[in-house]
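The complex appears here minus one protein chain, its other protein chains still in place.
So that you can tell them apart, the chains are marked A, B and C in the order they are listed, and the count of residues begins at 1 in each.
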Amino acid sequence: HTPLAVIAGINVLEDEGLSLEVGTELKRICVDLGLPYVFKASFDKANRSSITSFRGPGLKAGLAHLARIKAALDVPICTDVHEPDQAKAVAAIADIVQIPAFLCRQTDLVVAIARETQAAGGVIHVKKAQFLAPWDTKNIIAKIGEAAPDVGVILCERGSSFGYNNLVVDMLGIGAMHDLGVPVTIDATHAVQLPGADPRTAGASTGGRREGVPIIAKAAVASGADGVFLEFHIDPDAALCDAPSCLPLSSARDLLSTLKRVREAVQG
Amino acid sequence: HTPLAVIAGINVLEDEGLSLEVGTELKRICVDLGLPYVFKASFDKANRSSITSFRGPGLKAGLAHLARIKAALDVPICTDVHEPDQAKAVAAIADIVQIPAFLCRQTDLVVAIARETQAAGGVIHVKKAQFLAPWDTKNIIAKIGEAAPDVGVILCERGSSFGYNNLVVDMLGIGAMHDLGVPVTIDATHAVQLPGADPRTAGASTGGRREGVPIIAKAAVASGADGVFLEFHIDPDAALCDAPSCLPLSSARDLLSTLKRVREAVQG
Amino acid sequence: HTPLAVIAGINVLEDEGLSLEVGTELKRICVDLGLPYVFKASFDKANRSSITSFRGPGLKAGLAHLARIKAALDVPICTDVHEPDQAKAVAAIADIVQIPAFLCRQTDLVVAIARETQAAGGVIHVKKAQFLAPWDTKNIIAKIGEAAPDVGVILCERGSSFGYNNLVVDMLGIGAMHDLGVPVTIDATHAVQLPGADPRTAGASTGGRREGVPIIAKAAVASGADGVFLEFHIDPDAALCDAPSCLPLSSARDLLSTLKRVREAVQG
Partner (left out) sequence: HTPLAVIAGINVLEDEGLSLEVGTELKRICVDLGLPYVFKASFDKANRSSITSFRGPGLKAGLAHLARIKAALDVPICTDVHEPDQAKAVAAIADIVQIPAFLCRQTDLVVAIARETQAAGGVIHVKKAQFLAPWDTKNIIAKIGEAAPDVGVILCERGSSFGYNNLVVDMLGIGAMHDLGVPVTIDATHAVQLPGADPRTAGASTGGRREGVPIIAKAAVASGADGVFLEFHIDPDAALCDAPSCLPLSSARDLLSTLKRVREAVQG
């Protein structure tokens, strides 16, 4: 039995105390449960809906922040890259270098991440775009393979466009991506987002969606996902990005314990 | 802990030996696992793609067949109704009377089933249509409640239209239907169908979809479904209806054991 | 050049004065424009969301009402059938017998309508279901052809499920249905519906959708549709069914004139 991998942390880097508190608690839980743990946070949110939204500390300050967390907690780090010329600096710190969903077909970015991540000995985490069929991720794997034949790749499901202002997770897609010969994770946090700012959906649904994160995580693990990608906060409603889908840190132990049991249940 | 309910059997009534063999084995497994079991089969497939497709024995012979199975196996029966004037005869035999997905908004059918099922002391199983949002099943529950205030209702998820010739199961819909105050089942067999006869999908996908049934069942149980709806056959490829999504009877024990473990895992 | 066919009238039969007023005006406009005209109204709305919704006068009174309109206006009639045993009586009055979208795969209904319509010398109008790909209507045409080889068939596009509580009209579907060798109409009235009763969509969108009817009609005619299906009312907001997508009768002349010009524009 391979244990369930946990890539978890905060959406975007806020103050360092928050990173330490969240990372410390998540590491403790994962050690207790025997699950491999990777701390996750973004240094930049490059595609916020509004120009005035909080974007994070940026590349330089963000990587320094992540390096201190890595040292303090002694855990691997996962963060994302938005421009080709960020790839080298990120790969120097991050053990898992992430390609954002909207950008997963940008050849220059994929190639830069592939080369720099391989050179640094890391692994690539590809968020499958909301507009991409699971089997079409094979083109991304091929692009990476041509640029960097030895780098490891993980595919991440985070929902597909389902009409307007909604996503749906097709649990059969996890197996379709497994068929490409790579591990598959579920980003349960972003999969429950209601994209856009339409008043028709924003009001009624916000509250209910946070409750959807554990459901999508449990379902995906039951469907064979090898890892989960989750975002927490001490005070989720005060999170500076994606608050409506952010989980309270206090819920992490119960959720991860349940996910471990589900993993064991399906592995027999 | 409420145990997982199992509504399972064959797609459409074929010969009685098959019904007995499938029902006997499924009952044995459910007894061993401590799961409530209901035998399921249709007497008519009223919406096959082609006029020449096998439809089953029809109302009279089919209900007699089901009555003999009920007596021989001492199990409750679930079957579906396609016309209002079939409701009384079906409710006399079936413990769970099913409303087909395409027909779930036909008022006369819903009202007839509601009245006759209540009169006979049964329960109604509503397949949510492929074109219906989970929360919109509240209108069906309201129709049933106005016609027969005391009858029990179970809602069943069986996939939503997702582009052409494909369905997707939104695991968040299970909770949305639970919020209406009723139990929810997953019809994992029909949820993996690729609707239609398009040559673009029929060829490549048929094989892969049968493997999707256990995935959808596990995911839905992990998401909180109270029961599963599954179709088996001694020789699935020879099934007279919906062969591509039919499971071999020999796989039933492993699958139901896994589903029981998943149910326990999420119930803590 | 074949002129654009107009199947238009009211959603459901209300009082006979309304039918006469709407039918008289629509006939006058179509005569002026040189467009063939068919009066359309339903005698029963068999799948309303709520059991308390207005359903119409029913089969017997409704057909008598339609027969009087047919005689008074000297126009062909289009109405729909919901149960197999209604087919004969409807085909005796209606020149165009309609199969409702949700029911277009119910074999017994399709066969009954096919036989009775052929016997009565009518034509069948099939509403393509919201869950059906355009090319999969070939199975319905085949069912009709096996039951009644000489009856004429018209296919009608009325939107496809697009996420929850929304429909979308794929204009490429019109050509895909033409490829099956039959005329194709657009039901622009129902194509703009927002299915369901979800508060997230009902409020914000109701007003805006009525304005969508002419857009869908114009787009479909530009895409090659041979006819339009439209519902009008003297006082649309007071219509007893589907008020939000009902057009004012006073807008009919402008709309049909524009549609005629669009038809001519694409036919060169």
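In this text, a residue touches a chain if its C-beta (ideal position, glycine included) is under 8 Å from a C-beta of that chain, and two chains touch if they have at least 3 such contacts.
Every value quoted in this text rests on a predicted model; they were computed, and no experiment measured them.
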Just one of A:82, A:127, A:190 or A:263 touches the chain that is missing; which is it?
A:82
One chain isn't shown here. Among A:108, A:211 or A:235, which residue touches it?
A:108
For the chain that's not shown, point to the residue among C:33, C:171 or C:234 touching it.
C:171
Out of A:92, A:142 or A:238, which touches the unshown chain?
A:142
Could you pull out which residues of chain C are in touch with the chain that's been left out?
160, 162, 168-172, 174-175, 192, 211-212, 215-216, 218-224, 258, 261-262, 264-266, 268
Hey, which chain A residues sit against the chain that's not shown?
46-52, 55, 82-84, 102-103, 105-108, 111, 129-136, 138-139, 142-143, 146-147, 160-161, 164-165, 195-198
For chain B, which positions touch the chain that isn't shown here?
162-166, 199-201, 203-205
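We adopt the following convention: only the chains that are shown with their structure count from here on.
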Of all chain pairs, the one with the most contacts is B-C
Name the chain with the Cα centroid closest to the overall protein Cα centroid.
B
Measuring from the mean C-alpha position of chain A to the mean C-alpha position of chain C, what distance in angstrom results?
48
Could you say which residues in chain C touch two or more other chains, in rising order?
164-165
